[in-house]
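Taking it in order: structure first as structure tokens, then the write-up.
Right, chain A next:
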Amino acid sequence: MDNYVIEMLNIRKEFPGIVANNNINLQVKKGEIHALLGENGAGKSTLMNVLFGLYQPEKGEIKVNGKAVKITDPNVANRLGIGMVHQHFMLVDTFTVAQNIILGSEPKKNGVLVDLKKAEKEIAELSEQYGLRVDPKAKIRDISVGMQQRAEILKTLYRGSDIIILDEPTAVLTPQEIKELIGIMKSLVTEGISIILITHKLKEIMEACDRCTVIRKGEGIGTVNVNETNVDELASLMVGREINFKTEKTAAKPEDIVLSVKQLEVKDSRQALMVKGLDLDIRAGEIVGIAGVDGNGQTELIEAITGLRKTESGDVFLNNKKITGLSTRKVTELGVAHIPQDRHKFGLVLDFPIGENMVLQTYYQKPFSNNKVLSFRKIYEYAEKLIEDYDVRTPSSKTKARGLSGGNQQKAIIAREVDRSPDLLIAVQPTRGLDVGAIENIHNRLIKERDKGRAVLLVSFELDEIINVSDRIAVMFDGRIVADVKPGETNEQELGLLMAGSTKEKAGEA
Partner candidate 1 sequence: GTSDDEDTTGDDTPETETDGGSEEEPEDETEGIGDFSVAMVTDEGGVDDRSFNQSAWEGLQAFGAEHNVERGATGFDYAQSTDAADFLPNLNGLVQQDFNLIFGIGFLLEDAITEVAANFPDRQFGLVDSVAAGDNVASITFAEEQGSFLVGVAAALATETDQVGFIGGVTSDLIKRFETGFVAGVKAVNPDIDVRVEYAESFSDDQMGRSLANSMYSSGIDVIYHAAGAVGLGVFTEARNRIENDPEAGVWVIGVDRDQYDQGQQGDHNVTLTSMVKRVDVAVHEVANMALAGNFPGGEQVIFGLEEDAIGVADTNTEAFTDEIATAVEEWKQRILDGEIDVPQTDDELEAYLEAL
Partner candidate 2 sequence: MFSNRLFNIVVPIVSVLLGLIVGAIIMLFFGYNPIEGYLALWNGAFGNMYFFGETIRQTIPLILTGLAVAFAFRTGLFNIGAEGQVFVGWVSAVWVGISFDLPAIIHLPLAILVAAFAGALWGFIPGFLKATRGVHEVIVTIMLNYTALYSSNYLIRNVLSEGGDRTEPIAETASLRTAWLSETFGYSQVHWGFVVAILMAVLMWFLLEKTTYGYELRAVGFNEHAANYAGISVKKSIIVSMMISGAFAGIAGAMEGLGTFRYIYTHASFTNLGFDGIAVALLGANTALGSSLAALLFGSLKVGSLRMPPLSGVPSELVEIVIAVIIFFVASSYLIRWVTLRLKKGEK
């Protein structure tokens, strides 16, 4: 008999209209790193939220250390030694790292006061012990994503968890940080902690995990020993068919310069200089990928180009016309399309019907309106054409955008942006959180636009994506383009070092 710390047996969890988990089994051994693999929407997060007590399952049994338990809320989970690092961080922006870590189980002094000193000391010790570098006194909103994640992990350790769930922890990290994280996980298991790791990245599973449970469309497919399998088998288990990981494309035929950025400087909302004299040229018919860790000025760069943010100095030219300081509307009209990073926050008005979202930038133009009066007939005709052409799966063009799945929301945005036939297409993280099929679709779409002679600017934190799709890679670090490389002439390792601030020479040596 195996010694399981966690056993989830025949778990079933329904949401209105969908069975997110159907008879799923998951058994985790003490001291192992157990991967949970599945496509987007397969039900991984749901299963873990059940384990963490955020959801109550309709059916099934949970055992911790062999004892059947009922996990009614996160408190119970905490007491059972289960900690979770969520896909979207559960950190209070305005609090310090230490405050976030102790929240809910604060050390006290004199019976009433929060003993922040003691907490900070304990946290420092913990981070020493497990090699999790954090500044306990820093405010969350001032620190990097990587440090936020370490704070999240510390939060579970601080509560004495010996079972830690990590929900897609690597999506936001650089290769170096990922490597570091894997090191941390390995040192944690040697201390007797068990880890459940959710990830889409098969290589990480191969590198870090002992066993892997696969779920597909809410059904458990099975559990495999990682050292008895390979990437291709895992992929087909996950998707249910063979997968081609390499995007097919012909060589680019770059033409005239479409976008030219010269010595651009941009500040963020807190007046910190984020883009520091950046130069960048993009030609028609090429895809330029910007590789870089989040927070190195990508957001500010894109916002400056699209007129969402004012610039400090330097210039932006579109087709040799200066567009610095123009309004977003003007920039859009001049031929820039923008697939934004956060589709819920920027890309869509979630409470508008999908039809009205399709004309978000063009509603005031003919034929969608006449003398300031909207023509809903024309709007919906057009929307339905886009829905058809771009295969957006929606019950109707009148459905609120909120009701669409993430992938289809993204498709709707891409349809809208691409269909305007822009000279420059900016795509920021266009495949974030999407399933493999959707990703393929979007990559092909970007390449097709390039082949039509558009200039495409791709910003992504996924190196795979950058290497696969781009014709040219510009590595961005600390507000500057620090390297310009060809995808065929580099690898993730080198890019990772460049992104972390190494010079080209040093990175090349590695």
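Just so we're on the same page, a residue touches a chain if its C-beta (ideal position, glycine included) is under 8 Å from a C-beta of that chain, and two chains touch if they have at least 3 such contacts; residues count from 1.
Selection rule: all candidates are chains of the complex that A comes from, given by their letters.
Computed from a predicted model, the values in this text were never measured in an experiment.
**Q** What candidate from 1 or 2 touches chain A in the complex under consideration?
**A** 2
**Q** If you look only at chain A, which of its residues touch candidate 2 in the complex?
**A** 306-308, 327-332, 338, 340, 345-352, 356, 360-361, 363-364, 369, 372-374
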